[in-house]
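Some chains have been omitted; the remaining ones sit where they do in the full complex.
When the chains are written out, they are named A, B and C in that same order, and each has its own residue count from 1.
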């Protein structure tokens, strides 16, 4: 039991080590306390049908010139330093409540339409390369007359690289359109990324299912538990985006042109599908949980059968051995030459007959 | 245990082999990556009350002539080759977003009404002949003024053969009606096919239920798990079709005549019924899961009883054997002639009495 | 184990024999293939405040005369022979889609209001006298200006006998009213019958509960499973009738007089109550399932305790017996006269003390 016990712990330990660091951060309800970042990075794309210009800005006031420019500008802000975000927000006329939402992480996805600006906040999902778990990062988007401002926490990654490529191409639809199409493209990119993340998750479910059917251990149990928590994160992230996109569709904001609405309707279809898939994943995980429990029961059942069989097989020889082991003066056949062999033969014959009978009854 | 273990694996293996190939494809959330087909097949039915004409087309431009023809045309495209679908779509005025939907498989069933065209995408279901599992294939339908275009992935099968027969009959309602009735007939055929698929599934549930009541093994467990996944596929396929048909009913499109609406209402009733049935199947599968768990528990209970009985029966003879096996110099009745027989008689009598008592108590 | 195993099968067998015949028919999703009946029976009640006339018709055309009669006619058609139903339907102006619904069994309850006719289809429920299970039979009702036509599959039974009695009474409200009140009375009778069926079902649940508390066997498990399937049938039958009656209430059809609406509202209240009761029954069945599982677990627990106790009691005598059974030349007290008796006394005393301790600890 000792070795087993150690093996058990060694199986569990990596999981627990992993838990105490990452899962807490993933706990759907506790947000890690936000730490003020040291630096803020601002990158601007300014384009029209014919012109294209991209630059990293090095001071906040540099970002102020795009408010009334004719060309479309995408101002991407990485790092949520309070004073800087405040300065930008004030310049571009963003309502103080919205600035507060941008600065506090752990927001529920939502949209708002204040002061001729369309604001929405949602989360990007990533698959962590280190441990394959889901990670999320909040992103806020502000659509103005000729600009889109995006605020991200982390400057090392986002999901917009393919979009940046398209911006460089003169003939891309993005370059031909106004700011609302850029706004749509950013949201579309985030939503499309949900599917990639879910696909990876689906693969992990497949692998876990394999593992559970083959060998159900405490480790699989911990994995199921972890994945059910990830499902909660997934649902929390994706489900309110549906309302958000619906809100944009119904906002009747002047900022969104009639022809772009069709594209938002497309995003709406996709987010509906993503929602369905989240439900399906939850069903799959419930199946896995049931499969796990049933499998454990079945294996216990088999162990019980082995015990029952051995107990039964052991019974007759034990009794016979006990009978002829008694110290009576007169024991029948004790004096016979073949007595011993005969008895041993019977002692071994009975279990063999029992095995034969059990097999025919389908016990094995 | 060895043989058992092997038997266990041999039971499981066919399932697992089957799993790694088919189930992945069936996993409700991971779509197999679409591979560009080598060829595209176009087959046209062009008919009016009096004329009928059917032909396989060998070039894309051949399919362009039906846009403004007076007769009703059904252009069936098998194989979703990107360039060809684009060419057809552009010619018939299909919106780029719709063309994208047609080309990407794994779409959620939906309808759309853009540019005087009615578009809907849904899935046909088939029972795989090889392994009796459910397979699905996406189909897109576009209804125009005098034509219906259908896009399918796979050219080896669809559910429209009875409809093709009807088209050949001069006096069929299909021939007497305009394109919207053809559009209805295609959707109706697909929905009716859902019932056939569910019937087959119902038979498999019946068989599985029989199996579980008779003998609950890991194999049954795997089958339950597989079928619960199929239920997810079924629900994912059928449930949004309800919204889709409702959308058509409420679209107020000029393409659908008043008198055809009654028929769409009929399809709507059927899809509602299909939805109910999916719910019923899910309930049945939950019952099966519960039945399985209870059955395994009950069988374990029985094994436990056998062990308890054998343990109890074994106790008295073992103790008596131990008593008279002790090496005391003076053992009562040890010197009696009948001592041995008497003791053995008692050793065997006690279990017999116990069996008798247990039987009366209803332990057996 | 042999006898047990046989007993087990003999318990199960009657159920399984019963299953393969009846349950398939009851499977909520697979409808038995409809067989064309050999004969059709038409029975007509024609009445007004003062006149009353009832007759069995022997040819289809005989039923044609009631279309424009001033008196109210109830034409009851037993047996759904395709050609005959078609003939009647065509004569009375029933839409082809409705005729199709009448002819195909397994319809979801619904109502329709086409061509100045009010149509509804629902199911009557019966308790099978043979095996106490629920059986259902589809009935279609068509309300016209002065007539009600009812189509039933089976001519051996329906739920309308009390209504026939009332029709014969001159002063019954039925005789004083127009066709819509007859239409109401038929639906009301069907809905009232649901309660009778549910009452019988409630009694069976009571009996099953008794059985499970007393003795939980595989047979009870099979019964639970069967009843949960019956619950599915019940829900499938009753639940959509609510929508149907609501549809009639909201139809604003000229065929239903203002004063009769109050009666339909009453049916609506009843069907709501029936729906609640179905939910309650489902809850009760879930309770039973939980009760069953808990009971099986508890009994296993008790068996485990017996084993644990016997194992513990057996331990000391076995060890003592083993000790004094060893073939050492010098064994203490072996030469004493009372040695044997002393040892046996200790061997028996220890279990007695243990039993005493266990009892005080509440193990028994």
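Please note the rule applied: a residue touches a chain if its C-beta (ideal position, glycine included) is under 8 Å from a C-beta of that chain, and two chains touch if they have at least 3 such contacts.
Source: prediction; values computed, not measured.
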How many copies make up the whole complex, given 3 shown? 5
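The criterion applied here is as follows: only the chains that are shown with their structure count from here on.
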Residue numbers at the chain A-chain B contact, same meaning over half shared and different meaning under half, come out as different
Find the geometric centre of each of chain A and chain C from their Cα atoms only, then give the gap between the two centres in Å, rounded to an integer. 42
Rounded to the nearest whole Å, what is the centre-to-centre distance of chain A and chain B, using the mean of the C-alpha atoms as each centre? 26
By the touch rule stated above, which residues of chain A touch at least two different other chains? 325
Where on chain A does chain B make contact in their complex? 198-199, 202-203, 206, 209-210, 213, 262-263, 266, 269, 272-273, 276-277, 280-281, 283-284, 287, 290-291, 293-295, 297-298, 300-302, 304-308, 311-312, 315, 318-319, 321-323, 325-332, 362, 364
Can you list the chain C residues touching chain B in their complex? 1, 3-4, 7-8, 12, 16, 19, 23-24, 27-30, 95, 97, 107-108, 110, 114, 215-218, 221-222, 225, 228-229, 232, 236, 240, 289, 292-293, 296-297, 299-300, 303-304, 306-307, 310-311, 313-314, 317-318, 320-322, 324-328, 331, 333-337, 339-341, 343-344, 347
